[in-house]
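A protein chain is absent from this complex, but the other protein chains hold their places.
Labels for the chains are A and B, by order of writing; each one numbers its residues from 1.
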Amino acid sequence: MKRVLAVGTRAHREFVDITERVQEVVRASGVREGQCLLFVPHTTAGLTINENDDPDVPRDMLTGLTDLLGDESRFRHYEGNAGAHLLSSLLGVSLTIFIAEGELALGRWQAIYFGEFDGPRQREVWVRIVGED
Amino acid sequence: MKRVLAVGTRAHREFVDITERVQEVVRASGVREGQCLLFVPHTTAGLTINENDDPDVPRDMLTGLTDLLGDESRFRHYEGNAGAHLLSSLLGVSLTIFIAEGELALGRWQAIYFGEFDGPRQREVWVRIVGED
Partner (left out) sequence: MKRVLAVGTRAHREFVDITERVQEVVRASGVREGQCLLFVPHTTAGLTINENDDPDVPRDMLTGLTDLLGDESRFRHYEGNAGAHLLSSLLGVSLTIFIAEGELALGRWQAIYFGEFDGPRQREVWVRIVGED
């Protein structure tokens, strides 16, 4: 089963917590045991799993990631967003999460974040549910 | 089939080679062809695959990763471990490894490392074996 989630961002670089929306897809699938696969079909965005208890965590992650890029004016890509492409590759565009007892099997403090690094944009996250026999 | 491995660390930041323990889960499953999925349900830890022949490789990786963080006092997260969260996101918390002829299909020099970046801690690694028909 495949589903497409529309995710919009409002800032240049932003993390959006999509955990609940993915959880809804898992529940609607009726799969009790298996995997939930996520894929972002964009090249300036990515996916990661991290803490969502303190909003300073995704903020600090954006700070730390942006600082990794250094002076972005040294990049040559004509669109000027090479740094966003690099952050997409550093986080990756796919995730595999277990499904157990009909729910996403995440740790207590884990949330699924969609990160956009060249927004604001209207984007997609693809979700696929694979059940185990 | 799902199994939970308990992994303890003794240092603040440390890589632990868990290859043999995952291999045992694969062998016990009886699956000949398929995938071994790993997932870390923590937000200051991660998984990676790299060389285990020279112990300087994981040491150098810790040096390189820590240096990526820069001055961690600029982060605002009240627990003071935002750098550990960022390293978790840079490495990722999930891995997919092929199973071939009943064994983990790794390259000759590859080992599976659990990395903890805010230890010492007692942690879990979840393992799921998916057989192909």
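Criterion: contacts are C-beta pairs under 8 Å (C-beta built on N, C-alpha and C of every residue); 3 or more make two chains touch, one makes a residue touch a chain.
It should be emphasised that the depicted structure is a prediction, and the values quoted were computed from it without experimental measurement.
When you scan B:Val7, B:Ile97 or B:Val127 for touch with the missing chain, the hit is B:Ile97.
Mapped onto subunit B, the footprint of the missing chain covers residues 35, 48-51, 54, 56-57, 59-61, 63-65, 67-68, 90-92, 95-98, 100, 105-110, 132.
By the touch criterion stated above, the residues of subunit A touching the omitted chain are 2, 37, 39-43, 68-70, 74-79, 82-83, 85-86, 88-90, 92-94, 96, 126, 128, 130.
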